[in-house]
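The other protein chains are all here in position, but one chain of the complex has been omitted.
Just so it is clear, A and B label the chains in written order, and each chain counts residues from 1 on its own.
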Amino acid sequence: MGGVTLSPAVPEAAARSRTSRSAVRQIWGSVLLKRIVFYLVAAWAAATLNFLLPRMMPGDPASAILLKMSELGPVTPDRVQLVHRLFGGAASEPLWRQYFSYLGGLLHGDFGLSLAFYPTPVSTVVRSGFLWSVLLLGVSTVIAFVVGTALGALAGRRPGGWLDSVISPLSIFVHALPYFWAALILVYVFAFRLDWFPLSGGAGPDLAPGFDPAFISSAITHAMLPAATIVLTSISGWLIHMRNMMASVVNEDYVLLARAKGLSETRVTTAYAARNAVLPSISSFAVSIGLVVGGSLLTEMVFNYPGLGSLLNQAILNLDYPLMQALFLVISMTVLVANFVMDCLYVLLDPRTREAAS
Amino acid sequence: MTRRLPIRVPANRKVRFGLLIFLVLVLVAAFGPLFVSHVLGQSPTRLHAGGALESPSGKHWLGTTSSGQDVLAQLVAGTRTSLLVGLVGGAIATALAVLLGVLSGYSTGRSGAALTAFVNIFLVIPGLPLLILVASYTRGRGGWVTVAVIIGLTSWAGGARAKRAQTLSLRNRDFVAAAGYSGESRARILFLEVMPHLAPVIASTFLFSVVGSIAAEAGLDFIGAGHASTVSWGTMLYWVQSQGALQSGAWWWFLPPGLCIALVGTAAGLVNFGVDELADPRLRTRRATGPAARPRRTGGLTPEKAR
Partner (left out) sequence: MTADLVLDVQGLAVEYGTDRPARAVDDISFRLHRGEILGVAGESGSGKSTLMTAVSRLDRPPARVVSGSVRYHPRDGAPVDLLSAPPGQLRELRWDRLAVVFQSAMTALNPVMRVGAQFVDVLRTHQRMNRKEAWKRAAELLELVGIPGDRARNYPHEFSGGMRQRAAIALALACDPEIIVMDEPTTAVDVVMQRQILAQLQELQARFGFAIVFITHDLALLVELADRIMIMYSGRVVETGTASALYRAPQHPYTLGLRDSSPTLRGPRREVRAIGGSAPDLWDLPAGCAFHPRCPQRTAGCDTTRPPLLVRDGHGTACLLAQPAAARPATTPNGTEEGA
């Protein structure tokens, strides 16, 4: 808006300095920098927890692991050392030195050898499941968030309307279904009874993973039921949250004013009501995603889906502590990254956060 | 007036229905096992009480498992386990949530910031994987109590955040400031001025912690990371999965435990939904009735609303 003359009428209008583009960029930077620092601290906390837990617990995970390793094959001294670094047990070194060599090892991605898949390194095992899980979880979460939020906006637009009185009680019930049980029921109905989808697995067993149509279509068919489980059970959480926020936001003055402005109902609902109501959903993403991740791990176990959840299942059955420890870290880091992405989205959607940081 | 006393005077239909479900479950947990053993003459653990996978009959109201155990007896025993785990885990989680949430919201300066960071970190570390990790280190030692304690210790962060937000908003209210100016000690203000206003939020957190603990216990048992020899809804579903009850079409075995878990969650959802409506008249689905529902411009009416 160049070329307009400044009105001298009111002093404070001119007194408030205009924010230049570079300043805006700086504010952006500082908000995100703060979050990055926070997530680094959180990552460090997760790693430290991982270090402390086996050392605090009764019993001696290290000797249990070494015993098991010796049953599986000869154990070299450096493998023994590695186990002690990860799980303690040998009191030869002071705790702080163990801690630093543990952190150093983590930076190199060194998690020891898996017991369930002996003697494959844990990092290789985790890598095999990582992409499967992230794709399944990512796609299902995006679908559930978008659809759930949209339905919640529709239901909350008129609290007590027919849509609200059908959707809200239904979603309270669906929200309460345990993931793994919903998974069992879906398997029973759609894979076992109707035979529409495969019972388990990630893709046809005779197909080599790769970018060919046969593999991809097989992978998609296999992912349908697990994804449906995650979407079905997590959708209602977003829905209820959005519905409640919407029901209260539609009474805000700015929504009333938008209606007074004679804007179309769609515009009032989306640009004014829903646009504001969705913000708390995004800011409470951290709480929700934790539950969704937990649920999707259980879902994977039911479907024997080749992701982190099934690996976790293997680790539990075989008391494979090294694998379990690594999975916990990797899952935590994934959740941290997801949260960071949502934080960025929030800053993008709510201009007030940019101001608050300056 | 029913406003502000949503728990004691459940005027709302949803709240009443939710509480009724809880009441029934508590009664089942308390007296169900007696009924099962003395009236029906069944035991949750006895093998071959009937034939394998018998469908429901007069003798076995909910049929039998693949090992011939009575499903109803298991379900009732599981109700007791699940509720106990829920109560203990929920109590621990709520206590931690109140302690850390209120302190982090009320403390200022460095200690407040540190506590807040601590809460926020636990908030972003996914609960179930942590729970599984800890549970498998304990390897079932100590039975359901250990499981409940671990659940409580790993699931307080969400509640703490809600408490923190509430405390922050209360801290800036006039009556708290006034108490400060009149020279009351911080601890006194915290307990006498701030805490009472948190009561509804604490009740809501406790409710959800109980339900969350029940679900977590079920999940843990289902994957075999819990306490395997305890009869719970989770272990029932573990056997359902490992014995292929689905493939045998034994619906009487795989439906009840899952429905029970869903029922608990639904009850909590209904209570929460209704309490939200009572606290914030704008959410109300039906037309307002009577003076309690008097319309008013709400400035910051609802500290009760956080979950």
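Just so it is clear, contacts are C-beta pairs under 8 Å (C-beta built on N, C-alpha and C of every residue); 3 or more make two chains touch, one makes a residue touch a chain.
The structure presented is a predicted model; accordingly, all values stated were derived computationally and were not measured.
Interface note for the absent chain: among A:E93, A:D110 or A:D350, the touching residue is A:D350.
Residue A:R259 is the one among A:R35, A:R55 or A:R259 that touches the chain not shown. Contact residues of chain A toward the unshown chain are 1-2, 4-7, 9-10, 12-14, 16, 18-19, 251-254, 256-264, 267, 271-272, 275-276, 279, 349-352, 355.
What we mean here is this: only the chains that are shown with their structure count from here on.
Once the centre of each chain is set as its mean CA position, chain A and chain B turn out to be 22 Å apart. Every residue of chain B that touches chain A in the complex is listed here, in rising order: 117, 120-121, 123-130, 132-134, 136-139, 141, 157-158, 161, 211, 215, 218-219, 222-225, 237, 240-241, 246-247, 254, 257-258, 261-266, 268-270, 273, 276, 280, 282-287. Those residues of chain A that touch chain B in the shared complex are 38-39, 41-42, 45-46, 49-50, 53-54, 57-59, 61, 159-160, 164-165, 168, 172-173, 175-182, 184-185, 187-188, 192, 240, 244, 247-248, 251, 286-287, 289-291, 293-295, 297-298, 301-302, 312-313, 315-317, 319, 321, 324-325, 327-328, 331-332, 335-336, 339.
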